[in-house]
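Notes to accompany the following structure.
A single protein chain has been removed from this complex, and every other one stays in its place.
For reference, chains read A and B in written order, and residue numbers begin at 1 within each chain.
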Amino acid sequence: MENLKATLKEQIIERLNLEDISVSDINDDTALFGEGLGLDSIDALELIVLMENDYGIELANPEEGKEIFSTINSMADYISKNKK
Amino acid sequence: MITYIGSENIISPLGESATENFERVRINETGISLSKGIGVGKEDLYLSKIKSIPENNKFNVLLAKCLDSIISDSSANLINLKETIVIVSTTKADIQENLDTPIQHSIEKLKKDYNLQNTPLVISNACISGVLAMNTAHNYIQANIYKHAFVIGADVISDFVLFGFQSLYAVSNEPCQPFDKERKGITLGEGAAGVLISSDSSAFKKGPLEFVEGTSSNDANHISGPSRTGEGLYRSIQKTLELANIPSADIDFISAHGTGTLFNDEMESIAFERLNMNNIPLNSLKGYFGHTLGAAGLIETAISMQSIRNNTLVQSLGFQNEGTSGGINILTENLNKEVNTILKTASGFGGCNASAIIREI
Partner (left out) sequence: MNYINSYCHISNSAIKINGTISNSYEAMPIDEVIKAIYLSLDLKYSKFHKMDQLSKIAFLGIELMKQANPEISKYGENDIALLFSNSKSSAATDIKFQESYANGGIPSPSLFVYTLPNILIGEIAIRNKWYGENMFTVSNLFDAKYYAEYANILIKKSAEAVLGGWINVNEDKIEAFFFFVTKKDLKQLNLPLNTETLDKIYKGV
């Protein structure tokens, strides 16, 4: 689980081009959207692509992403339960 | 000096002239139909696709047909004059065939085939390109730089654009329903349309209308989501009304952009409400033609010009129940009334918005 979280942080920084942010800036419970990391709607869609490409998890609609992508904890949790 | 506009034409699944398209729209026929297995996941999707023109070279064929039609509806040899410019509006041109040089070949071909004195001006400004192209023609004519402008716009359906909008979850799984409560996104379309804009009323075979004024404005908010307050659209319409010296009460009809996405239609309703234009009859024509991107502004203007000529406003197809927070007067059925002055609007990615006013002379 800890490995997965560390990997996720790296993937998010790389895929979403968060150049000003390093892995140590993201806590497991940092809000990824809004006040926390400040991701936006296009980032959310790019995270859906990441889930499918890297973990084989397809989300039926972007609404589902809201909860899943709220923090690293919630993402890791969802991936470990649904990974194919 | 008056800027005249006329010789409008449309090429779409509904026909190959403005009158033919208007007759079909008037009986509320749509160009949208189901296409099998075309989505990024091979799903069936609705499109407004022209089946009568072969795929190969479609973009260039559309441009040429459009130009030919304006030429035949205007006085002889205008196209070859030094004081004539061709303005082309497109977002992705023939991207399916030319990924690396998307427009150059088409422009060189136009210049050669029609023996043009000036290189055509290509406007590629997302979904406002068509309205912007007319505004530009008007500005050139008022500045006395050109006397005549052949304004043509075209875009064709491609995997590129379809998959792109799918990646944004912006494509409806049903025919689009602009401004409706149940709207689920856009339906992609393809087509072309054109007008002649000129300082000379005798340039037109059939009586022209007046192109009064047109402007653009940016939301300065987000590149892919419209401003929640309709900021750029509000400012553009306000500026156009001001420069035209026309009170908003004089507008008989609004041809809105109305893509059928949640945020776009909501934004438009707010901008119109802020301008106190709630009661002016309004439609979106996307339910007939789909979203034709660089052609949209011109197709919708040409239909609106037909509305002026026929004193008939057409129903906003796909709309049933109010689904925006700004109150607007959406046409739920055709309306026969005297139509003198119309407002055309458009909004697009990059936060861009444009508006234009056309009226009967």
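Keep this in mind: a contact is a pair of C-beta atoms (placed from the backbone, for glycine too) under 8 Å apart; a residue touches a chain by one contact, two chains touch by 3 or more.
In this text the structure is predicted, and so the values were computed from the model without any measurement.
Which of B:Ala126, B:Leu262 or B:Leu335 touches the hidden chain is settled by the complete complex: it is B:Ala126.
Contact with the omitted chain, checked across B:Ile32, B:Ile95 or B:Leu285, is made by B:Ile95.
From the set B:Ser216, B:Thr301 or B:Thr345, the residue in touch with the chain omitted from the display is B:Ser216, counting the whole complex.
Which of B:Ile5, B:Val25, B:Leu78 or B:Ile103 touches the hidden chain is settled by the complete complex: it is B:Ile103. One chain of the complex is left out; on subunit A, the residues touching it are 16-21, 38, 42-43, 45-46, 49, 52-53. Across the interface with the omitted chain, subunit B contributes residues 40, 91-92, 95, 99-104, 107, 119, 121-126, 132, 136, 139-140, 142-143, 145, 159-160, 163-168, 215-224, 231-232, 235, 239, 243, 348-352.
As a working rule, only the chains that are shown with their structure count from here on.
Distance from the subunit A centre to the subunit B centre is 39 Å, each centre being the mean of its Cα atoms.
Those residues of subunit A that touch subunit B in the shared complex are 40-42, 45, 49, 61-62. If you check the complex, the residues on subunit B that touch subunit A are 167-169, 222, 224-225.
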